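Missing here: one protein chain of the complex. Every other protein chain is in place.
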Amino acid sequence: MKRYSYFPGCSLTATAVAYGLSVEAVSEILAIELAELEDWTCCGSTPYSCFDELESVCIAGRNLALAEKTGLDLVTPCSACYSTLKRADSHLKAYPELRSQVSEIFQATGLEYQGKVKVRHLVDVLLNDVRPEEIEDKVVIPFDGLRVAPYYGCQLVRPDSSFDDPEYPQSLTRLITILGAEVTPFPLRSRCCGGTLIISETDVAVSMMRELLESAQSNGAECIVTVCPLCQTNLDVYQGMVNSKFKTSYDLPVLFLTQLMGMAFGIEPGALGLDRNVVSPGKVLAQHVAARA
Amino acid sequence: MANQAYQVTVEEDGFVDEVCSVPGGECVNWCVQCGMCAASCPSVSWMDHSPRKMIALIRAERRQDVLASNSMGFCASCYLCTVRCPKGVKVTELMHVLESLAVRHGVTNGRTATPAMHRAFVESVKSDGRIHEFGFMRRFYLKTNPLAALKMIPLGLKMFSHGRLPLRAKKAGGTDQLRAIVKKAEALGGAK
Amino acid sequence: MATPAPEYEPRIVGFLCNWCSYQGADLAGTSRMHYAPNIRIVRVMCTGRIDPTFVAKAFAAGADGVLVAGCHPGDCHYIEGNYKTMRRMALLLKFLDQMGIEPERFRLEWVSASEGARWVKVANEMTEQVKALGPLVRQVAPKEAIA
Partner (left out) sequence: MSQHEHDAEPRIGVYICHCGSNIAGTVDVERVAGFAQGLDSVAVARDYKFMCSDPGQQMIKDDIKELGLNRVVVAACSPRMHEPTFRRVCQEAGVNPYLFHMANIREQCSWVHEEGATEKAMAIINAAVTRAYHLQPLETREVPVSPATLVVGGGIAGIQAALKIADAGYKVYLVEREPSIGGHMIQLDKTFPTLDCSACILTPKMADTGSHPNIELMTWSEVVDVQGYIGNFKVTIKKKPRYVDMDKCNSCGVCMEKCPWKADSEFDVGLGKRKAIYTPFPQAVPNVPVIDTEHCVYFTRDGACRACEKFCDPDAIDFNQTEELVDVDVGAIVVATGYDLMDPSPIREYGYGRLDNVLTSLEFERMCSATGPTGGELKLKDGSTPQSAAIVHCVGSRDTNYHEYCSRVCCMYALKYSHLIKEKVEGADVYQIYIDMRCYGKGFEEFYQRLSDEGVNFIRGKVAQVTDRAISDEEKGKLVVVCENTLLGSMMRLPVDMVILCPAMEARSDAREVARQFNINQGADAFFLERHAKLEPVATASDGIFVVGCAQGPKDIPDTVAQAGAGAAEALALIDAGVVVVDAATAAVNAELCSGCKTCLELCPYGAITFNEEDKVAELSDVLCKGCGTCVAACPAGAITGRHFTDQQIMAEVEALLADAKRPLVAV
């Protein structure tokens, strides 16, 4: 049983609730104990660091301080939280003045952070702690040749990825193929989906997404698999907007890696939140059910 | 002299120092103006000034031109510029730094809604400890562009019907401590 | 950043090999890098020359910390002197422990001729580390004290 301190991140309680469900379902089968960090709050996130440096580091630092008490690695499935928490940790190490300010603030609220927490993304854990061989053993209903475009997005591998290439990441390939699925070429696999610009500068984000969907479809993908709540929301929920804006007809389900994994483990769809996907994956998955079960 | 025209618009000195004083800002001194960041940026075509030019303007002490530009508002934080920069400039970080400076100086830009979105986000975090997407989006749209809010209704419904948009916010356990921290940070010179 | 502070300033003796670390320290100078003045350097041709008693002597003479720096393993100007040092210093650490000298007061580092910045880092870290420990207080167990 591997134990970790677990930081779901805000999205997993709402827009990406399916991610939260599938992560829990899958980790149970893989004997990963994810102990949810008590009283965790927002990671601080990009918007906050654009608003106020000190506050954003404090807010992220608070979660780090809580995690430090558990003595466990802090795992999050959310790429944005992952990069934000890592950023705060490295900022606190790189900038002494910031560190002293933050510790002053923390003292006043009975917190302390010594910089001992290792922030890790779920993908890192699956790849390097659980390891693909073990995951493969748990596959009961392999997909047969489901063609998947692995979408990494940005913040899983940038600015500083400890476990994959920042521009040509490979880590998902192995994790997807062991499920019996096929990985299609996807040149834009680590290009940006527009992130939060979808809210403030919708046109910009939507045109970025169009390129991604185009690249995925033209390379023969039947669905996109991602590990970032925001990427999934953008590509899934806003796919219709792309279609209406550019007169396209993309119909690409966008699944979380853990949803795909859960299916292969034989977990029933409801428990993986498949009903939460706006672009329904039902049809595509059905085509591969023949060979399954 | 030809560059007199520029001299007129040169702001009072100290902007470079100010940028450098914020964690992540010091890297403006390393830039060689090669434009790798600009050519790697997915949203550069929407920006008033490319990231490279932003650094040039900073070095020219053009505070107003920098802080009033929409460039930060179009940064998607994809960090492609950062990993490619041949001089190790953390361009994305810099964009965040500049936006926070704009907030501090109360400089706003009419042509990007991103800062308003960020503010709405921050307010949501401060009130509930976690981000409550529905509340935050509603707050944002109503503040910036109620019409857009209307356009968003079908989309919101779509998410709602898929159980992805809880309407009521749940206050997170750590909220009070978080607020205390923020208060202290503000006292220490964080943005109001 | 340099250290000078009102509080106590530790004395640290650095034994540096002539070919790598001493040159590295020189490079830090020619590049005008600044670091804590607490380290005072003794030049030897090779760390292999360093007799553990030198280190003991330094502590006895009032050093709060001792640093030994030589070529990176495999780069020794005398082929493998630094490997011998490595083994020797491992023993020394045990001895220091017996003498009630915290192991953190002693450090073995590899600094090459081109690593001026690394020398600065090592010197500053060592100073901070020893400063944190405070002045060297040699605890002598009663028995020894009598003997």
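Per-chain residue numbering starts at 1, and chain names A, B and C are given in the order in which the chains are listed.
Methods note: contacts are C-beta pairs under 8 Å (C-beta built on N, C-alpha and C of every residue); 3 or more make two chains touch, one makes a residue touch a chain.
Note that the coordinates shown come from a computational prediction; the quantities given were computed from them, not determined experimentally.
Considering the whole complex, the hidden chain is in touch with A, B, C. The missing chain lies against chain A, touching residues 165, 167-168, 187. Contact between chain B and the absent chain runs through residues 32-36, 38-40, 44-45, 49-50, 52-53, 83-84, 86-88.
Chain C meets the missing chain through residues 2, 4, 9, 11, 13, 18-20, 22-23, 25-26, 28-30, 32-35, 37, 40-46, 48-51, 53-54, 57-64, 74-75, 77-81, 84, 88, 112-115, 120, 135-140, 142, 145.
Throughout what follows, only the chains that are shown with their structure count from here on.
By the touch rule above, chain B contacts chain A in their complex via residues 22-24, 42-43, 46, 72-74, 76-80, 82-84, 90, 92, 95-97, 99-100, 103-104, 112-119, 121-122, 125, 129-134, 137, 140, 144, 148, 155, 158-159, 162-166, 170, 172-175, 177-178, 180-182, 184-186, 188-191. If you check the complex, the residues on chain A that touch chain B are 10-11, 13-18, 38-42, 45-55, 57-59, 62, 66, 83, 91, 94-95, 98, 101, 104-106, 108-109, 111, 154-155, 158-159, 166-167, 191-192, 194-197, 199-202, 204-205, 208, 233, 237-238, 240-241, 275-278.
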